[in-house]
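So that we are looking at the same thing, I have put the structure below in structure tokens.
Only a part of the assembly is drawn; its chains keep their places, and the rest are absent.
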Amino acid sequence: MCENHLINTIFTDFQKSLDGEQEIREVIRNICKEIGQISREVTTVLQVIHHNEAGIGPACLKARESFEKAREGYGKLKEAIPDTDYYKYQEHWRNITQRYCFLIALTIWLEKGILATHETVAEILGISAEEEKTGFHLDIEDYLCGLLQMCSELARLAVNSVTRGDYDKPLQISKFVMELNAGFRLLNLKNDHLRKRFDVLKYDVKKIEEVVYDLSIRGLRPKTDEQ
Amino acid sequence: VARETAISLPADSPVLAIFRAAALKLNDRQDRHERLVKLSRDITIESKRIIFLLHSAITKESQEKTLKEADERFQKLIKGPIRSIGLELENSPAYLHSRAVTAGFQEYIEARTLYSLMATKQIITFPEVVKEFSYTIQSEDGEERTVVTMLPEIDYMLGLTDLTGELMRKAINSISSGDSDECFQACQVVRDMYTGFLGITGNRLLGKKLSVTRANVAKVEMAVYALRVRGGEAPPTLLLPAAPSEWEG
């Protein structure tokens, strides 16, 4: 429309690449909607752990099934995004991925009482754990954010376990979260989202310690093998 | 319990190992980011200076000298900091650090396109700039490999929006140095670019800059208007000494 041919080309070329980007974003948005919905379901399923001991096992099973479905979504995501552009579009799935890290790590802890590694979580989502020049992967910061979310949920679980009369779990939680706390202190965080989330960890740890203290002074603390 | 746990944590705890690995990765990222910010600042300041250099020439002869000097300084940037950015990001995703380098890239494009317009009367295109950012590196073991400094297209376009400001300056300068052709040309380029930007949709950053571009168009149009209004009054044949009274009415 503009008579200078070269300038015309510059702008139409750019519009084309914008359109391409727009399309990719549309695809991403749809996939994210889907896996976001699944993550919300898992979250709801896992709520049962706060009120019903017996429900934990089945809830984990259900969660595992959902992770399978999420894995498919991540597969599609991996395909949709050009190899070099992971960080260009990251904002779209960042929150959701952090939530999956949280949900997977929580499930694994409920199942086996151990920490899900970066590799394990990535594997469950069917993506790489390595950040390379190109390619879709599980960003280490998202993994760490997920762990912090898990700690908050575990603090809540410690409180509700006692309400349910389970005096055992708070101690397990305490031991586990303290290890994570020691781990997080090894990191140099910038003043970003992860840092803010990390500041919350202190309060989670404090809450858990208070529960353990409450049990101790009432002699409700179970004897463990270690002590 | 806390203290007990802490004390009882063995040095080879697998949990701690995970975090030690994470700490390394995070530190790497931060260090790399810092190095890139510094490279970007170097590019920014030198590009700004080249732009001033390009404005400084008044006569045709001095312009040629200026263009030559500008070209040499671009080459230094390409072989220096821009190459370093490419090497720095050889094994890391470029977009992860795009915020660290965007300011430098944008200013570079502003300078580079202004130069190309002055030297060739054409705006250097995105693919052409990208081509200049490709390097052949000799490894220590003698093998050659290609490294490319990735320039996001959006940085190129954002640099172009700022170009309209420099062209506006150039146009007004050229009026006062009596070069009305250059002024008309610059005006049309700014107009064409404005028309181009008007048609672009789907990018927030560009949208924000549109009003600045519009202001630049208005300024440059007022400049050529002034040129024309003056000219309208004085057809060349009348450029003879005459008493002011003859010009009345």
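A and B are the chain letters, set down in written order, and residue numbers restart from 1 in every chain.
As a convention for this text, a contact is a pair of C-beta atoms (placed from the backbone, for glycine too) under 8 Å apart; a residue touches a chain by one contact, two chains touch by 3 or more.
Only a predicted model underlies this, so the values are computations on that prediction, with no experimental measurement involved.
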{"item": "Stoichiometry of the full complex in this file, by chain label", "value": "A x6, B x2"}
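To be clear about the criterion, only the chains that are shown with their structure count from here on.
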{"item": "Computed distance of Cα centres, subunit B from subunit A, in Å", "value": "39"}
{"item": "In the complex, subunit B residues that touch subunit A", "value": "1-2, 4-6, 8-9, 13-16, 18-23, 25-27, 30, 89-96, 98, 122-123, 125-126, 150, 153, 157, 160, 188-189, 192-193, 195-197, 199-203"}
{"item": "Of all residues in subunit A, those that touch subunit B in their complex", "value": "1-4, 6-11, 13-15, 17-19, 21-22, 84-88, 115, 117-118, 131-134, 140-141, 143-144, 171, 174-175, 178-184, 186-190, 205, 209, 212, 226-227"}
